[in-house]
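I have placed the structure first, in the form of structure tokens, so that the comments after it can refer back to it.
Omission of a single protein chain aside, the complex is shown with its protein chains in their original locations.
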Amino acid sequence: MIDRLQFLWPEIILFITTCVVMVIGLSKTYLRRKATALIAGAGIALATVWAATRSPDAESVTAAAGQLLLPHMVAYAKTLIGIVGLMLLLLMAGTVDREEEAQIAAGRRSFDPLRSNRAEFYAFYLFSLTGLMLCADADDLIWLFLALELTSLPTYIMVAISTAQTRGREAGVKYFFLGALGAATFLYGFALIYGATGSTNLNTIASHFRTDGISPLAMAGLLLSLLGVSFKIAAVPMHFYTPDVYEGAAPQVSAFLAFVPKTAGFISILLLCAVAGWAYLPAGQAGSLTTVKAAPGGTQLPELMRLMLWVMAALTMTVGNVLAVLQTSVKRLLAYSSVAHSGYMLVGVVAGPGGPADQGFTSNGVSAVLFYLLCYGVMNVGCFAVLAALERSPGRDGNFRETETLADLRGLCTTHPALGWSMVICSLSLLGMPPLLGFFGKLPLFTAGIRAGELPLVVILGLNSAIAAYYYLRMAFAPFLETPDASAEPVIASPFRVRQLAAVVSAGGVVLLAILGNSLMEECRKAGEVRAGIPFVTGGKAEHASAAAD
Amino acid sequence: MMLFSLILAPLASAFLVALGPAAMARRTALAGTAVTFFAACAALYLFNWSAPGYQFEQSLPWLQQVGINLSVGVDSVAMMLIALTALLGPICVQSSKTAITDRVKTYYSWLLVLQAAMTGVFASRDLILFYICFEFTLAPMFVLISLYGSTNRRKAAIKFFLYTFTGSVIALAGFVYVAWFSSRLTPGIVNAADPSLLHEFPQLGKWTFDLATLEQAARLMSPAKQGWVLLALLAGFAVKVPLFPVHTWLPLAHTEAPTAGSVILAGVLLKLGTYAIYRFALPFCPVAIYEHAPLISVLCIVGILYGGLICWVQTDVKKLVAYSSVAHLGFCILGMMALNNTGISGSILYMINHGLSTGALFLLIGMIYERYHTRSMKELGGIAAKMPIWATFMVFFTMASVGLPGLNGFVSEFLCILGAFQASSAWGSPTATLPNGLPNAGLWGSAGAAHPGSTLGSLGPWFAAVAGIGMIVAAIYLLYMVGKVVWGPLVEPHGHDSHGGHGGHGESESHSVLPTDLCAREIGVLVPLAVLCVALGVYPKPALDALSGPVSDTVRVVQTARSNATIPADSVKEAAR
Amino acid sequence: MIQVLQTLAQSGFPDRMHAATLSHFLLVSALMFVIGLIGFLTRRNLIIMFLCTELMFQAAGIALVAFGRYHLDFSGQTFVIFVLTVAAAEAAMALALVVLLFRRRESLNAEEWKELRG
Partner (left out) sequence: MTTLTNILHAALTGSIGQHGEVAHAAAGAAPVQIAANGPWYAVLIPVFAIAAFLLCALCAAFKVKSKLPAWITVACLAASCGVSASVYAWVSSHGPAITYVFDWIHVVWGKDKGQSFVANFAFYLDTLTCLWMLFVTGLATLIALYASEYMSHDVGQGYNRFFAAFSLFVFSMACLVMADNFILLYLGWEGVGLCSYLLIGYFYKKPSAVAAAKKAFIVNRIGDLFLALGIMLCFVHFGTVEYKAVFAGVEEYIKHFEAGEFNKIPPVAQWIAYLLMGGAFGKSAQLPLYVWLPDAMEGPTPVSALIHAATMVTAGVFLIARTYPIFMISQYALHSVAWVGALTALLAATIGMAQFDIKRIMAYSTVSQLGYMFAGLGVMTSVGAAAHVFTHAFFKAMLFLSCGAVMHGFAGQLDLRKLSGVGSMPGWRIVGIAMLVGCLNLAGFPIITAGFWSKDAILGGAFANPHAQSIGWILLLTAGLTAYYTFRVYFRVFVGPQHFEPGDELHAHDDHGHDHAHAGHDHGHDGGHQSHSHDKAAASHDFHPHAPGWAINTVLAILAISAFVVILPLKLIPGELGWVGQMVEGSTARAVGHMEHAKFFGFDAHQAMMVVSSVVGLAGIAVAFVLHYAGRTSAATSRADALLPAFGPLANWAQHKWYVDEFYDFLIRKPLLVLAHLFHIIDQYLVDGLVDAAGYLPRAIGRLLRPSQSGELHGYALGMAGGVAALLLIVFLATTSW
């Protein structure tokens, strides 16, 4: 058990930071309060560096982490979470307590711990990241459930308190209630899986499936779990909340929502799929519910799951895109696009890791998903960062107002060149315009999909990219090509300049990661390897068998 | 290094333009394109025209996890198109001097970026690098159209972007499929299909987008698979060409684009499609293309006649020339589908020639537009009386476009049609003896005598004959245009003094800048194109000789693949499960 | 579909002879889940709706306990403990949110909150 701690140091670091932040944030001294963000940043940075450099290496994996189904994913996922988390942290500056602090600074009011939200906000943020990291090294249904809840519970509050507007409250309540519904669904699914196999340990469950096949009860559990978890990734039919919540929340929190729960959801889906098939199922096994599609690439999910994921992938990207086309609010548009991007990533899940013949980054759908999460995180943060870095002068109610519509972005390249060009670059990247990062994110999805013989799905993916091009094009070129309405109220930069930094960093990342992506891809390739050789539970003919022996 | 510098030079000057002052933008851009042009001239000089293979090859490792490298290299086909691109660069910059007066920095920098991307398309030897450049041409063109175009520019730009983007995404799926197929090849499979190919695969079983490897690998695909790949590739490239049913973005884009944009669009961008078909569709799916050539050719022919007739009823001069591109490129692809040396050589030459003559026509129309701010044939007429120099050039380039022998258009058009004419296996098949020698029995069959000038292929004289009607139609609409605009009684839009030498006092600014007839700068822009039109028409031999190597290779590939089409069909199906 | 029923039949469902088999527990759990869902869908009061989600959570809890007993395994019960904890946390959050909302609108009707749409 101590061995497991090797994996948990980043989470532990984050947890400690959280505690510190919770206390410091309530300090009466302005400078100390202000330091919360810095401390949080330092904690995340430390956790990231730790995860990147000190994670157990490949040799010790079998010994210490033998229980993990995706052993190499842990380090990668945590590093990824840490990096994007840092970028998000830059954005979070000034999200809460803005008026409060202004009044305190003006001397109209003294510091009142009950009125301040700063400590909670950063603590929740860190909790959520902790939960997300915990998802990555889950090897048990209980662990997974807790990690997922730890990821999402803080987000409900963050949404609600991120803005002073009523919309934020509405978003929070919708998110919370529907989230609870989703959580109940996957919890019930977990219960059924447990019931069917008698274990909550993923490894044991996998072995059980390997030995006895997947019983209908287990299959029902798996499907329900997948559906429940797909709430986190905003896949159809669990996507309804997305636009409302993203629109209602402050842009920086929307950026957070687009990355953190989504990553948690995808990690869970990957784990569930690994349990259900990738890790052991040979192609061509008979049985109606557990039929494995004998596709040329060798998708090794049970046919039911594959089909469901297939339909979900196709529907998710299509629904997301067609609804995004109609939007004028950038946040809402990005929300729908986030739905669509989940659909793209599901293609990677459908493709799966492939058989032993399909080694390599291009063939592995899991690697593609993991790589895409990074790409999506970077470029999406960029877009939201631009929105977060802009605002309108305060209206009658004294609150500053968000920039939201496409019209607000017009002429940004001349008024705020850095933000404008960041928007252009990030939108083009989301569009998939080569040679930006988004293109290289989609390419492995293409290759893996084709490897798995999912040509129709790949074509749907391609067509959806084209539909998406329509609105991304508007988003990309509104800052550059159009001139602002003379009558419109001018858009000004938010006083929190660090948000601009986030935008620029994202844009730079979108360009640079594309150029220097090779080593990243190498990491993803490793991270996407599903552990082969799950042993049989009851003493069978063979103790070990290579995964998916054709 | 040569090719990288050809790509980087415009890119670097784009940055210089963007960072420099607006007043210097045009001169910087001109210098940049001129440097590129001279570099291209140097490349032309250093290029060994008698060698058939690729030259200036270079490869820098990039995303090796995906098998993507920065590989460049050109054969004579690509070299010519790069030269065309480099030539049009300074011409476009010069032609924009008076036409573009605001946001000049943006304009010239995107123009330069566009040039770099286009050069990249022709230079790449890696499918993804190609695709990157291919797609990246869209953004600059989108900007040029939607910022500097005429009234309906936004719609045109979006349509242009989305239409071609949609197509090329599907083409990407085709590329990936081929790469996947290649990655699964094992020595066993290759051996079973064609043992002689084994040495062609240094990276057997690896995922790569290297063109040379994939060319070899793709041939082992079964005809059915080739058919699907062909469909995917055509989905992307036929839109770009554009072939008949997917052409509607072109007239709109052309009409709305600024002059230089139209020149680039007609001159080079459309050639990306034809070049891609030549470079990828032919070697990747030789059997499928052999089988489906008649179908594609029918589309070409419909495009030729349909597009030509539509030209005839246009009132907007620019739209007329735009539709004429649909017709012209129909000839180009028709020649390519002949799959013989004549046809493909003609087709490649056609790419260059169409770029020169149609590019020049767009320049000329732009010059008129700058003066009169209209392109409607109802408002313009008899310009020859007022602008004899312009009229001379107009008639000249129209004749080049019509395909008058002695000018460039003829050589390529004739070769394309001849290629289609020759390419029929019916020529070779002996038919029953004719009892009375009447030509009605077995019209094209040969009574025992062979036809030495025929080649294998799936087109035939009827294709050539029907496409040939397009030559008549071309004469109809182009002369209709010349008759309306150049000849006839002088008609000018309202507000233009029809008697005075310097018409239109008090007209808009750009009008007063320009003299009535062409100025030295404008003549300077047109003369190089005219000289090349004559040169390529009178002495096309060097070009044709240079093409013969690569074209022969392509033809050999297609014909070989077709002749042993049955072998890979079976063995690969077995081996690749 | 048929196979699902078959499997259920094979696992002894419904068995009138014994008092409480696994099937009964599962049936109860499923009913609870469905009742919770239906309640969530039909009721408009936010607190009631939240309680319905609690019902769904607890349905899962019943299933977990039953399965744990069936398998003679403790992890099911362990799981339930955690579920209860989480449910408690959720309840706290739910109430906080509801209070927040009530302050704005003086109402707990879920239908009042539809400003965000489209």
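In order of appearance the chains are A, B and C, and numbering begins at 1 in each one.
Here is the rule we use: a residue touches a chain if its C-beta (ideal position, glycine included) is under 8 Å from a C-beta of that chain, and two chains touch if they have at least 3 such contacts.
Small disclaimer: the values here were computed from a predicted structure and weren't measured.
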item	value
Displayed chains contacted by the hidden chain, counting the whole assembly	A, B, C
Given B:R125, B:K159, B:H292 or B:R562, the one touching the chain that is not displayed	B:K159
Among A:A93, A:L181 or A:C413, residue touching the chain not depicted	A:L181
Candidates B:I145, B:V268 or B:A384 - the one touching the absent chain	B:A384
Among B:A224, B:L295, B:I469 or B:V531, the residue in touch with the chain that has been omitted	B:I469
Residues from chain B at the interface with the omitted partner, ascending	159, 162-163, 245-249, 306, 309-310, 312-314, 340-342, 345-346, 382, 384-385, 388, 392, 395, 399, 404-406, 410-411, 414-415, 417-418, 421-422, 427, 434-439, 441-449, 451-454, 461, 464-465, 468-469, 471-472, 475-476, 479-480, 483, 486-490, 538-541, 544-545, 548, 552, 555
Residues from chain A at the interface with the omitted partner, ascending	173-174, 177-178, 181-182, 185, 223-224, 227, 231, 236-238, 240-241, 243-244, 288-289, 291, 303-304, 307-308, 311-312, 318-319, 321-326, 467, 470
Where the missing chain touches chain C, by residue	1-3, 37, 40-41, 44, 49, 110-111, 113-118
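Keep this in mind: only the chains that are shown with their structure count from here on.
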item	value
Geometric centre distance via CA averages, chain C-chain B, whole Å	64
Inter-centroid spacing, chain B versus chain A (mean Cα positions, whole Å)	43
Chain A: positions in contact with at least two other chains	none
Touching residues (chain side chain A, partner chain B) in the complex	296, 357, 360-363, 428, 432-435, 439-440, 443-444, 446-447, 450-451, 455, 458-459, 462-463, 465-466, 469-470, 473, 477, 480-481, 517-518, 521-522, 525
Chain A contact footprint on chain B (complex, rising order)	61-67, 128, 131-132, 135-136, 138-139, 142-143, 146-147, 158, 161-162, 165-166, 169-170, 172-173, 176-177, 179-180, 183-184, 206-207, 576-577
Touching residues on chain C, where the partner in the complex is chain A	3-4, 7, 26, 29, 33, 36-37, 40, 46, 49-50, 53, 56-57, 59-61, 63-64, 66-68, 70-71, 73, 75-76, 78-79, 82-83, 86, 89-90, 93-94, 96-98, 100-101, 104, 110, 113-118
